Every structure is written in C-alpha cells, then in structure tokens.
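Here it is: the structure, laid out below.
Every protein chain of the complex appears in place save one, which is left out.
Here is chain A:
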Amino acid sequence: MGRIEWAMWANEQALASGLILVTGGVVAVAAQFKGWPFAAYAIAAGVFVCLLEYPRGKRKKGSTMERCGQKYLTAVVKVFGPITRNYYVRAILHAALAVPAGFLLSTILGTACLGIASAIYLLAAIRGEEWNPIEQKPQERPQVGGGTIKQPPAMPPPRPPADTRKKPPAEVAGQENPIPVTIEAE
C-alpha cells in the first residue's frame, strides 16, 4: 500500500462537510430559526467548499479515479495555481470558512466536520503533499502487432509464402480496399 496520502481523505471529509453545511443551512433558513443569516452564510460556504473539493487531485503513486464530470471544475480550480495547489492554504481557508457557521446549532455540525477536514489537510501539507490536476490524455489507439501490419492481406487465401507476397500496395490485383486505409501516426 505504501505511504498514505492524507489529502485523499481530507478531500472526502471536506466534501461531506460542505454537504452538511448546506443541509443545516437550508433547514435553518427555511424554518427561519433565530440567527438564520449565519445559516445563509453556511449555505454559501458549503456550496463553495463542495465546488472546490469536488475535483480529486492526482495521486503520486497509482491511478486516480476521477469523480464523474470533474474535468470542468478541474479547469477552474487549476486556474488559481498555487492557491489551490498548496494544502496549507486549503487548511487555513477551511478553518476560516468553518468558524462563522459555528454560531448556529443547525450548522455547527458542518463546522466541526470542516474543522476536522482542515486539520487533515494541515497534516497532508506538513507531509509535503500537493494538489495536482488530473490531466486529460488524448485518446490513444492501441497498436496491433507492433506496427508491422499496416494493410490487410492483399491476396485471398490460399496465400503464397511471405517473401513472394511482398508487393507494393498500389499494384494489388486481387483486392481493392473499398475504404481507403490510412497509416496511423503514433
């Protein structure tokens, strides 16, 4: 298994906290509890945290499963460069976001969860982890036969042995390719 990347867990925890903040905030605002402006703030903070934490960072070792549809948010988060890459910043940011929600009972659970996420991010930052975006690789067609076969066989079976079969493709007598065959660039 190797070394643990704490940022993975912190990411899950922070995402969950965002959802809990939103839920608590919605309940308090909808029912108009006393102090509901804090809850309105909690909704905003929760949405922001969810959006920030949705794209998973790339793991140092091994492959990372992307969350469904995260590439759009990755593009946005990538733009901020070092602010989002550094986990110290994230730890402090989450701690700061969590505090105002702690003044209302409905959202205090979100505060506690976000605080824990912030602590785990701090631990990740101390261990030198960083958030790297998962890049999209262009689609690669797998090479068949190591690149030796570029054309379908010219003659129908039974075919003469290979050395007598070496004819330039343009002079093929027996078969015409109905669809032009292009040679793939690698």
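Going forward, a contact is a pair of C-beta atoms (placed from the backbone, for glycine too) under 8 Å apart; a residue touches a chain by one contact, two chains touch by 3 or more; residues count from 1.
Just so we're on the same page, contacts and distances are computed from a predicted model.
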Chain excluded from display, named as in UniProt, from "DNA repair protein RAD51 homolog 3", "XK-related protein", "Metaxin" or "Nucleolar complex protein 14": "XK-related protein"
Contact partner of the left-out chain, one of A:20, A:42 or A:122: A:20
Interface with the unshown chain - residue positions in chain A: 1, 4-5, 8-9, 12-13, 15-16, 20, 23-24, 27-28, 31, 33-35, 38, 56, 59, 62, 65, 103-106, 108-109, 112-113, 116
